[in-house]
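Some chains omitted; the rest stay in position.
A and B are the chain letters, set down in written order, and residue numbers restart from 1 in every chain.
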Amino acid sequence: MKLIISIIQPEELPAIKEELLKRKIYKFTITNAKGQGKEIPVQEVYRGISHEITLLIKVRLEIAVNDEYVDAVIDAITTVAKQDGDKGRGKIFIMPIEECIRIRTGEKGTTAIG
Amino acid sequence: MGSLLMAQDSLSLEVNAYAIDNLFLFVCAVLVLFMQAGFAMLEAGLNSAKNTVNILFKNIMDLSAGALLYYILGYGLMYPGDGNGWFAFAGFGVSEAGVDPASGALHPQVDWLFQVAFAATAATIVSGAVAGRLKFSAYLIYSVVLTGIIYPISGYWKWGGGWLDQLGFYDFAGSLVVHALGGFAGLAGAIVLGPRLGRFGKNGHSKVIPGSNLALSALGVLILWVGWYGFNPGSQLAISGAANTNAVMLIAANTTLAAASGAVAAMLMAWSLYKKPDLTMALNGALAGLVGITANCDSVTNIESIIIGLVAGLLVVLGIKLLNKLKIDDPVGAWPVHGLCGIWGGIATGLFGGHPLVAQIIGSIVIPAWAFITMFILFSILKSVDLLRVSEEEELIGLDISEHKEEAYAGFQIFTVE
């Protein structure tokens, strides 16, 4: 079992969600995040003072899956991200999960994850 | 501060009446100007958080740029004094000299103040309909054209004594002259612009882009309701003389009853259609009632006012449904409220107010058509030179950051998706 953490652009979430569903991945959790990376900072000007906003709004997507679904998730996310060379499209991190429990039933392991 | 010693210079009944009438119109003008705050809050609340600065700015500029344009051009176009009934111009600016109290008139400066507040109202109705995708600079162009030219010209047709007036068309405080004009200008904008991204799904059904701050929207509607006591009663233009006093008081009560029944009717209608009491529908319903009673508030009875409001409240819910069907994206319901119910107000003036129905129907077609066609052309020209709509990316990020590089709710965490 893996936990896939991905930092994505907020506006891409609906499309990524669709791609995930196509690949039969129905469950995930998102949080609002801000990210600093190499993307071009947003210039804001407030009352005559310009400032660079380097911490940009991102969505942090968390998907726990059984090992055989990992590639499908990566595929779903990378398919959507426009590969137009723009910086700031984000990252995917894959981490090991040792155990998973479905709270409702107490069920454990690979059957609990989906 | 002013010198009190001057206060009692040669009082007479006429001089006192002059003071009373001008005070009355001054107070009403202030109330109508306050409506700008109402529109700003209503529209800011019904749109996404990421477009809040933009919509507030549009409202502020409707009033500011509008006041200058209406001073320079608009007032002279709308009240040329005479003319061929279709188009005339009295010249720039407004007289600063007082008039003879004995003749029982208003000071031209307060008349201008009252009128400019109406012009700004007509303009600001549109900002809601085109919210979330129109370029700010395009809005400024639209706004000065409407306040400086389009509104005054059709205004002249009726209130300036032009051909619609001569025809016997009646529109006491502007269901058509002000509201339907704004509502149909907004409709033209919404159509030419097309819907916001994601508003209508590929599979054909409507999606939701919910309002971000309904507390402000409710505040806005209550401010508008209060401001309407300047709009309608003030349109009597005088309160001294028993007939005027009586008229003003009837108008104020009728305005209240129509707003109340509009809100109740829209709530019940939406409840039966959608199985839940919908706040934004009730808010639109109150405004619908107010728009509907505007043309005829001096000509109908209390009971008729309640009926006019009820019908307006039903119409506004159906109008919103209709726009969804037609895939026209009007984020705040500017057309259902001001356009549709503006026409209803004009017709109701014939049905209940004792004014000739044919003239009412003509006026209720001509003014909306004038607004829709001229504004459709303007927006289409702007579109053809690519000045109309922001880019897809700018729209997704929101107009506040892309156009103004400024957020309305800095620090607050806002979910930008779903």
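Just so it is clear, a contact is a pair of C-beta atoms (placed from the backbone, for glycine too) under 8 Å apart; a residue touches a chain by one contact, two chains touch by 3 or more.
This is a predicted model, so every value here is computed, not measured.
Chemist: Would you state the complete complex's composition as copy numbers of each displayed chain label?
Modeler: A x3, B x3
The rule is simple: only the chains that are shown with their structure count from here on.
Chemist: Between chain A and chain B, what is the gap in Å from one C-alpha centre to the other?
Modeler: Averaging C-alpha atoms per chain gives centres 45 Å apart.
Chemist: What residues on chain B touch chain A, complex-wise?
Modeler: These residues of chain B touch chain A: 198, 396-397, 401, 405-407, 413-418.
Chemist: Note which residues of chain A are touching chain B in the complex, please.
Modeler: That would be residues 10-11, 13-14, 30, 32, 42-46, 57, 59 of chain A.
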